[in-house]
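Up next, chain A:
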Amino acid sequence: MQPQGVDTAPGRVRRWLDELPVGLAPLLIAATGLIAGLYLLVHPVPDQRADLTMWVFGALHADAYQAAAERFVADTDRTVDVQLINYNAVNQKLRSALWAAVNVPDLVEIEKSAAGGFFRGPLDKIGFLDLKPYLERDAILDRVPAHALAAYTDRGAVFGVPHDIHPVLLAYRADIIDPYLARRGLRMEDLATWDDYFRELRGLLVPDERYLLQIEYGDAWAFQIFLMQRGGGIFGPDGRLRMDDDIAVATMTWMIPLVADPGDRKVAESLGNWDPSFYRGFIEGYYIAALCPDWRSSQIQTFAKELHGKLRVVPLPAPVPGGLRTSQMGGTMLGIARSAKDPELAWRFARAIYYGSPEQHGRLFRTTNILTPDRRAWSDPAYHEPRPYWSGQALGEQFIAVADEVPPFYSSGFLPSAQAKLNEAIVSCYSRYRSHGADGFEAYVRQRLTSAADHVRRQMAREPEWDAEE
Partner candidate 1 sequence: MAEIAFRNVNKIYPNGFQAVHRLDLSIADGEFLVMVGPSGCGKSTTLRMLAGLETISSGDLLIAGHRVNDLHPRARNIAMVFQSYALYPHKTVQGNIEFPLRMARLPAAEVKTRALEVARMLELEPLLQRKPGLLSGGQRQRVAMARALVRDPVAFLMDEPLSNLDAKLRVQMRAEIAALQRRTGTTTVYVTHDQVEAMTMGDRVAVFKDGLLQQVDTPQQLFERPVNTFVAGFIGSPSMNLITARREPAGGGPVLVVAGERISLGKGMETRFNLTDADAERVVCLGLRPEDVVDPQLVGEDRRLHGRVALTELLGREQMVYLDLRDGTRLVARLHADRRLKAGEEIAVGIDPARLYLFQADGRALPYRQG
Partner candidate 2 sequence: MPLRTARTAPYLFLAPFVLSFLIFGAYPIIRSVMLSFYITSGPEAQHFVGLDNYLHLLQDPDFWTAVRNTATFALGSVLLQLPLSLGLALLLNRADIRGRNVFRFIFFSPNLMGLVFSALLFMLILAPRFGLLNAALHALFGLPSTTRWLSTPSLVMPALIMVALWLYTGFNMVYFLAALQAVDGELYEAATIDGAGRWAQFWHVTLPGIRPVLIFVVVLSTIGSFQLFELAFLLLGNSSGPDQAGLTIVMYLYQNGFLGGDLGYAAAIGWTLALMVLLLALVQLRITGTGKEAR
């Protein structure tokens, strides 16, 4: 039955509407979308993105760079978007961005232990730009200690510039140790080797209540510090794995008894490295000294306010007379993406924040205690100010004094794997020493480290010859 008035105009329209394939509503939606899309095509929203994007995982860095970004705009009329990203997230985001080739930041700060993972693959495909030409061109190489670049160099290319050096000193309870030594006519600086240290301070040891040093033996953090102090390392400059060489064996054989010896022969203990217990232990005198890279000194200042005026830093006692009195732990690099639209501009900003005025670095030192690699900045007064927290020491001077001796750290894409294996080995050696004592310990250590290293070597063997491929 035909609806009434079918031949009139409204009737024809109604009939046409009835014949539509999917009905009126979806068509209206589609039409709206189409019109909106066409409008945007004709009148696109202007691109709000800044000229440069930078990813940073340290909150204090972010604040400093933000200030620098504002000055940069004033100087160059180009904007920089400094984004603060969680430390754990930045690596994943970067990796995803590189894989998808979308939203890759122009500049990014990466932590040293993760950096190696980004240097795998064909040299010309690595996501970071080789900054060596820029460093040479702008004569920055002589301003920065050579060892600081080691961690970010791969196959001759420099993929990142170091933010820091992170020398390691010994932070100790001056209020406990200094008087004790003074009574015997000694000073802390006189304890030049670890043997001296433990021997002279033995009188302060109270088992279960007071230990002479905080050494964490659940992971390889402390071990690596000692290892590098002795000239060793996990990887060598050629990417070779050396975590089982003689130096490593010697370090392990020396370190484990410190924490694993029974009764009052045990001189070191730990309550964890990163949680509140670490600070608690220091405050309560459970241990009276701790290994202290420069960044750690600011953490101690922040979380152990009770120790104000009671701590001092000295160079590490050496492993042997005349040996190295410092070590290295941690690091951050700044890299520029290979896909950055304007690498020159990015480098300019990098220079502004990394190799800027001494006063800029001095300010950073005041808030973070981190020593910049840029030698020229070391003249800034901030580095020479006495610090009441540190019993009036000029903290900056202490770190500067050892800065040039800091041993180089060599990266590799297999660093996380090697560190995991090393952690395992340390725990095994600890258990072994606890149950069997010194008997046959060195042989065990050697065998254990070798098997751990071989595991990593097997993985490394699978790595294809990236640069030989076409």
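Basis for inclusion: all candidates are chains of the complex that A comes from, given by their letters.
One rule holds for everything that comes next: a contact is a pair of C-beta atoms (placed from the backbone, for glycine too) under 8 Å apart; a residue touches a chain by one contact, two chains touch by 3 or more; residues count from 1.
Remember, predicted model here, so these are calculated numbers, not experimental data.
Q: Given the complex, what touches chain A, 1 or 2?
A: My answer, from the options 1 or 2, is 2.
Q: Hey, which residues of chain A end up touching candidate 2 in the complex?
A: For this pair, the touching residues of chain A are 18-23, 26, 88, 91-92, 95, 98-101, 114, 117-118, 120-122, 125-127, 208, 216, 218-219, 271-272, 274-277, 280-281, 286, 413-414, 416-417, 420, 423-424, 427-428, 431, 455, 462-464, 466, 469.
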